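Of the protein chains in this complex, one is absent; all others appear in place.
Just so it is clear, A and B label the chains in written order, and each chain counts residues from 1 on its own.
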Amino acid sequence: MDTLRLFSRFVKGSLRLVLTGNRSYWAWMAFLAALIASGASAYAHQVSTGLVMTAMRDQVSWGFYIGNFTFLVGVAAAAVVLVIPAYIYDWKPIREIVIYGELLAVSAIVMCLLFVMVDIGRPDRFWHLIPPWGHLNFPQSILAWDVLVLNVYFLINFVVVTHILFRAFHGRHYDKRVVVPLVLLSIPMAVGIHTVTAFLFNGLAARPYWNSSILAPQFLASAFCSGPAILLVVLQVLRRFTRFEIQNEAIWKIAELMAYAAFLNLFLHGAEAFKEYYSNTQHLLYTEYWFSGLGAHRTLVPYAWAAVTLNSLAFVLFIVPAWRRHPVTLNLGCLAIYAGCYIDKGMGLIIPGLTPDALGEIYEYFPTTTELRVAAGVFALGFLVFTLMLKVAVPITLGEFQTERTGGAH
Amino acid sequence: MRSVVWGACALAVVVGTFVARIGAGDAGVPVRAAEPQAAQAPPIQEMERVEVPPPPFSEGIYPCTACHNKDMPVNRTRRELTEMHTDIVLKHGHQWCLDCHDPDDRDFLHLADGERVGFDESYRLCGQCHGEKYRDWRAGVHGRRSGSWNGHKTYLLCAHCHNPHQPHFKPIEPKPAPIPPSRTVPR
Partner (left out) sequence: MKQPPDEQPNLTRRQFASMAAAAAAGFVLTACGPKRLYEMPTDRLKARIREMERKYAEEFGTAVTVADTPPIPGVEFAYALDISRCIGCRRCVYACVAENNQSRNPQIQWIRVLSMDKDKGVDFSDADPYYQPEQVPQEGHFYVPVQCQQCRNAPCTKVCPTGATWTEKDGIVVIDYDWCIGCRYCMAACPYGARHFNWAQPSIPKDELNPKTHYLGNRPRPKGVVEKCTFCIQRTRNGRYPACVEVCPVGARKFGNLLDPASEIRYVIENKRVLVLKEELNTMPKFFYFYGT
């Protein structure tokens, strides 16, 4: 009962926190709200009319939504890149910011689940996936695995974050017996969610572009580039606008890890490209569609080369120690790798996987306004969740927001 | 030149007869010599009549003996018809009318050995040259059958689909192509 009362005080306090802010906070919130409203109205139209509002068709049956889903699973998994050194090696500079990685993971999973929701034809039947009311085709369906691991991963991160913040709010250190096992579990889970998501595509023999065993490692490599990229930018923003302090060593360390991941990502892409082009089988078609187009069908070609350029540029910027330590080149690198991986894993993975289709037809998919609006809405909602959580978490970790000082406690 | 044609015809008749005979089970082997041997495929019951819908005569043409009766002498000379049946263009190997139609009773056809067969049994005549198609047809694999897959079936005669005088199919107009997805996407 006591804990319950404390918790309700924590929730009330948090609410009060997120409802106060300066002008730029409210401007940001208004911006997100506008995007969410636009996305919601587009989604409402999509629900009433059907997915015909999107550019997806029988030929290319997955598109922008699933691309974003895949990318964001990577972002969610990337929290682990921070957790591993923080807890295994007990490296303090990073451990302080792990909580933000986990908040990011929670927000990313929220976005993932939303992207799946907006993609399915019958969102009203979502409960069909949830036993005992529904039926989960486990272990046959990899999608069933994905539903399972994503939700477990979400819960783990949510519990850890809430526990740490709740304890900090009451001026107590978190309970190691709760946090350490959960965090240790979240490490394989992070690898797991992204591996399972890769297997989702990987296991389909019908789609040779995906049916390559390099897919899961490549997913992990690109996740460990793009996830921390967001985090690095967020941390610098926080450092700028709040009293939040983060040591440069932590940022540099993360940037260094990203350099390795970026290299691995390029290497695995290169290995795949070599195999496709040198063996030159019928399956080369999909890679060709991505990089050079098939005949007059060249919609994605600029995106492909943009991704290659951005990923290579980011690698160069991260691998040179002086550049990854300089704020300008560091942030340029972060943006480049984020954009590169986003293109690569969103459009670059899903669309060429389905073009040409199973019967050789080339339908050039490109998202419609509805898809772009809905996706922007989902991202805005994810960022809203992230912002709200940061709004609570930052003061707590800074010790500005605690039971004693907020006046609620006696 | 003419002798070559006749030679070919004679050969066709001989082969046809041979096929028909083994088909009839006289030789005691199923007619699948050129095919991979199938353990269970049923032997063809040559004499078993097949239930078919009425032959597809042009209107008013049958019975043929309405004209081709005792009063009309039979002209057995191979020639181009100029007075009657000029609408029939014969594009079927080197045949001519009396190779298939029975000269002595036009309401019948005849096999190479002279046996008369009715129009509703014309498949036996066609099968003399087209042995493989005939076997497939009897098995229900060449041509169309209607009825039920696990019960009573009705066959169509060869002539229901192929004009016997010009057996090659004429090209037909296809039904509309599907609508390409690019034309249905809102922009």
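The rule is simple: contacts are C-beta pairs under 8 Å (C-beta built on N, C-alpha and C of every residue); 3 or more make two chains touch, one makes a residue touch a chain.
Small disclaimer: the values here were computed from a predicted structure and weren't measured.
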Touch as defined at the start, partner being the missing chain; which of A:L354, A:L381 or A:I396 qualifies?
A:L354
Selected residue (touches chain absent from view) among B:N69, B:Q166 or B:T184
B:T184
State which residues belonging to chain B touch the missing partner chain.
32, 35-36, 38-42, 136, 139-151, 156, 161, 169, 171-180, 184
Missing-chain contacts mapped onto chain A
49-52, 56-59, 61-62, 116, 119-122, 125-126, 128-129, 132-137, 140-144, 147, 200-201, 203-207, 282, 285, 353-354, 356-361
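Just so we're on the same page, only the chains that are shown with their structure count from here on.
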Suppose each chain is reduced to the average of its Cα coordinates; what separation in Å results between chain A and chain B?
69
In the complex formed with chain B, which residues of chain A make contact?
52-53, 55, 57-60, 363-364, 368-370
Can you check the complex and tell me which residues of chain B touch chain A?
180-182, 184-187
